[in-house]
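With one protein chain withheld, the remaining protein chains of the complex are depicted in position.
Chain naming follows the written order as A and B, and within any one chain the residues start at number 1.
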Amino acid sequence: MDIPIEWYLVLSAFLFVIGAAGVLTRRNMFIVLLSIELMMNAVNINLIGFSRLHDNFIGQHFVLFTMTVAAAEAAVGLAIVTSLFRNRQTTMVDLFDLLKG
Amino acid sequence: MPTPDVTPIIPELILAVAACLVLVVEPFLKLDKTAVVAVALTGLLAYGAAAFALLGQDMAGFNDMIVINDYAIFFKVLFAAAGVMTVLMSPRYLEAHDRHLGEYYALLLFAILGMSVLAAARDLMAFYVGLELMAVSSYLLAGFFRYRLRSNEAALKYFLTGCFASAITLYGISMVYGFTGATNYAEVGTALAGGENTLGVAFATALVFAGMGFKVSVAPFHMWTPDVYEGAPTPIAGFFSVGPKAAGFAAILMMFLAVFEASVDTWTVIFIAFSIFTMLVGNLFALVQRNLKRMLAYSSIAHVGYLLAGMGAIGQSGDLLAGEAILLYLAAYTFMNLGAFGVLAYLKTQQPVTFDYTLDDMAGLARRSPWAAILMSLFMFSLTGIPGTAGFIGKFYLFNAVVRADLVWLAAIAVIFSAVSAYYYLRVMVYMFFRESEEEFVGGEAISGPLAASLALAAAGVLFIGLVPARLVDASATAFQNFLGL
Partner (left out) sequence: MEHEFASYMNWIVPLIPALPLTAFLVTIFFGKWFIKEQAHWLPILAMAAAFVLSLLVWWEVRQAEEGFYVELFTWIPVGDLQVPLAFYADRLSTAMIMMVTGVATLIFIYSKGYMHGDPGYYRFFSYLSLFAFSMLVLVLGANYVMLFFGWEAVGLCSYYLIGFYYHKTSAAAAGKKAFITNRVGDFGFSLGIFLLFVTFGTLTYTEVFEAVEVEGAGTATMTAIALLLFMGAMGKSAQFPLHVWLPDAMEGPTPVSALIHAATMVTAGVYMVARSSVIFASSETAMLVVAGIGAFTAIFAASIGIAQTDIKRVMAYSTVSQLGYMFMALGVGAWIPAIFHLITHAFFKALLFLGSGSVIHALSGEQDMRRMGGLRSRIPYTYWTLLSGAIALSGIFPFAGFWSKDEILGITFKDGAYIIWAVGLVAAFITAFYTFRLIFMTFWNESRMEPEVEKHVHESPWSMTVPLMVLGGLSLVGGFLGFPPEAGVFHHFLEPVFEPANEILGIHHEAFGAIDLTLMIVSVAVAVSGVILAYFFYVRQRDLPEKAGAAAQPLYKAIYNKWYIDEIYDATVVRLVIDGSRFLWRSFDAAVIDGIVNGVGKLWEVSGAAVRPAQTGKVQNYAGMMFAGVFVLLSAVIIAYGL
């Protein structure tokens, strides 16, 4: 049985919006990072779904790149969190507002 | 399997090798980092020279993912110049902060590598990889002073908003792939031109615009800009204001002219609307800043507004002139803005503790350090768009192109806003020349060494473009026409 493309798209759209909502509302830096991962994975689902639809591998190649990039981003993100925590002993993103105006 | 022809990426290869070499050399050095700086500089110069040597080439490689042509070379040379200036102004600055580490240069080179790929990409995948390479290196550079709260915070903000923006772009790209089944610009363009799902395409256009808008700081996607510039090391802030911006526009031009050619009516309106909003936001916020780094950040947003007007003109008329003008403007902007940040970096090295980039810190500068004041004035004049400087030439061509696209009203708005900008640029000069410093400032060394070379390069660029622009005008015209014939 073939799963229609719409199902993938709806799932991905939901994941993307959930991820975005997480980025906008959660205070803990780790949850925010995870929410960003969620948004990236929504895109991955899109790409894989379309790859099946078009019956070519470009989408799957693309997913390999996004996953690699996501890994790099996560590494950098964690490094930033570490140094933030060292300086301020907190990971609540809304406490960092020295720079404004 | 045949060996791929590496000609199109020779400059990038050189840069990658240099960046790795920096990382290899660094552990063997103690306090003196001259060797690392030399490697980075050599790499950048070789990269620029290799690009220059390939001038006139027009070929694509790696399954048409990446090309070498005059357009890509124009940007490569520009990036090399920006990179050289940034590297030269860094050592003294980093030493003054006790953070002179080799990986700084490696990250800078990697960022430039990403920019270079971005400008040469002809495939959404290459585009994405270039974009992220540039972005990830930038996040780390913004937070390079990791013991400083402000630098930390800058990295955090840049990182979070950046990832958010790239997810949005990526979503748009995935939709493009969904509609066309391809990621190659030419194929996507053809498929979209023959397609029918216009709302979806408009959606994808808007999403990609938002993501790219973040990179070049289009309001309201701009809010990271002032905070990141303020928190990041000054040479890096200067680099951010010119490098990724130029690369972003290189990609925007290509994206919207090649990929989204079909939805030209949609994006023309988007660009014009956001141009006005961006000019307004940039100028309005810049007016009330007393911190020069923030002022320059907001003013760079205003400059993006002018450039967006140029994009609107391209969409409106399909005229070549606006594209050439954007290239020219980016080149002019690179020299003048980086120069202004260079002067600030110099001042910070003189007073690492007390200098806080505020207007009051600039008071009486003309007396303390006349050369710094003169150079700063030159860059401020250029940013204002006074004739004889690069900024005037850039604005002249850009606004002229906008007028020619029958957008006289938009040009008028841009001219009004750039008249407003004179207020905050020239205010810096008022402080430097006509105010006395509150506290007595002792000694300080003259501008010298690499920093002097960097500022001289920037000043020479500003004056050269301002006084004899014909060469560069020709170059940007060839580059842009060459790119259109892809």
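Couple of notes before you dig in:
As a working rule, a contact is a pair of C-beta atoms (placed from the backbone, for glycine too) under 8 Å apart; a residue touches a chain by one contact, two chains touch by 3 or more.
Just so it is clear, the structure is predicted and the values come from calculations on it, not from any experiment.
Of the listed positions B:210, B:330, B:359 or B:479, the one in contact with the omitted chain in the full complex is B:210. Touching the missing chain, out of B:156, B:262, B:309 or B:410, is residue B:156. Of the candidate positions B:6, B:24 or B:288, contact with the unshown chain belongs to B:288.
When the whole complex is considered, the residue among B:185, B:397 or B:483 that touches the unshown chain is B:397.
Annotation: of B:221, B:249 or B:480, B:221 touches the absent chain (contact as defined above). Residue positions on chain A in contact with the hidden chain: 20, 23-25, 93-94, 96-101, in rising order. Interface residues of chain B with the unshown chain, by the touch rule above, are 156-157, 160-161, 164-165, 168, 198-199, 202-203, 205-207, 209-210, 213-214, 220-221, 223-224, 226-227, 266, 269-270, 281, 283-288, 321, 366, 381, 386-388, 393, 396-397, 399-400, 403-404, 408, 411-412, 415-416, 419-420, 422-423, 426, 430, 433-436, 468-470, 473-474.
One rule holds in what follows: only the chains that are shown with their structure count from here on.
The touching residues of chain A, counted against chain B in their complex, run 9, 16, 19-20, 23, 29, 32, 36, 39-40, 42-43, 46-47, 49-50, 53-54, 56, 58-59, 61-62, 65-66, 69, 72-73, 76-77, 79-80, 83-84, 87-88, 93, 96-101. Only residues 124-125, 128-129, 132, 136, 139-140, 143, 146-147, 149-150, 152-157, 159-160, 163-164, 167, 170-171, 173-175, 177-178, 181-183, 226-227, 230-231, 289, 294 of chain B touch chain A when the two sit together in their complex.
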